[in-house]
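Every protein chain except one is present and positioned as in the full complex.
Entry: chain A
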Amino acid sequence: MATITVPRVVPSPAEDAAALLKAFQGWGTDEQAVISILAHRYATQRKQIALEYEHKYSESLIQRLQSELSGDFERAVYHWMFDPAERQAVMANAATECIQEEYPVIVEVACTNSSAELVAVKKAYHALYRRSLEEDVAARATGNLRSLLLALVSTYRYDGDDNVDMELARSEAKIVHEAVRNGAAAGGHEELIRVVGTRSKAQLRATFGCFKDEHRGSVTKALPRGDDPTGYPRALRKAVRCVADPSKYFAKVLRNATRESAGTDEDSLTRVVVMHAEKDDMGAICAAFQKRASCTLEQAIAKETSGDYRSFLLALLGS
């Protein structure tokens, strides 16, 4: 269940564009006005507002927002303005620029979208950057990390859950177990990447279930921590967790981002909230967050962030 709230009677795009211009004018910016409009509009409405604004005032709304706002708030609003496919394409492109640190973003985009959504992201990437996401990922990553990321990003998984083959799940659970045990020897990584990178999500969940039944421990716990400098083991674990239970995965990212001790990771926080606020799974993510943390997500955000950035995030969460 999405968390953003949109007024029942929505002002026309022209009215919204005029209100935004008013917010930009004068000394400083009326950030609250910006939030009260943009944080309460769906993607199609935001697009119409941007078109109307550009048509009437001959400048790009996004660029104006970038100059009027600053810091984490500006980054959050910037990403929020895109529609879901473009937003993920922008985030993925930024991640390919420093793929050694930012590969989790790519794993998330590749593994938590449906096949059709992933194709939309890749089409948006073509339009924005005149290259394919696959070629950028392949050119920047190396070694096993490259093989894994490329497989995850290129795949067009079967989306149905009507063809889960339990015999196959058992045999592939065994393959995963062997690959994990033998590590780099005997093409273990190739088989792991093949299974995780091509099987349908329903089939993979069945495989993970069989693994747990056979070996009394989840796959993620069994995957090696490894000393592979390319980050492949971590990426593989993230991929497995994204496929197995995306809400739980994102809740963990949010918990890590809002941890008191470590300082707030605004980038991850923005990424998850902005990506999911208008998607069906935000409710599940909030619930998963609350289950493991001792507070609600809103409370954690209220505590760890401040100012307009906090207001914006809380508005997206429906507070």
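The criterion applied here is as follows: a residue touches a chain if its C-beta (ideal position, glycine included) is under 8 Å from a C-beta of that chain, and two chains touch if they have at least 3 such contacts; residues count from 1.
Definition applied: contacts and distances are computed from a predicted model.
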{"item": "Candidate names \"glutathione transferase\", \"serine C-palmitoyltransferase\", \"Very-long-chain (3R)-3-hydroxyacyl-CoA dehydratase\" or \"Annexin ANNAT3\"; UniProt protein name, chain not shown", "value": "\"Annexin ANNAT3\""}
{"item": "Touch with the omitted chain, as defined above, among A:48, A:93 or A:155", "value": "A:155"}
{"item": "Sole contact to the chain not displayed, among A:134, A:245 or A:304", "value": "A:134"}
{"item": "Footprint left on chain A by the chain that the document does not show", "value": "119, 122, 126, 130-132, 134-135, 138-139, 146-147, 150-151, 154-160, 162-163, 190, 194, 197-200"}
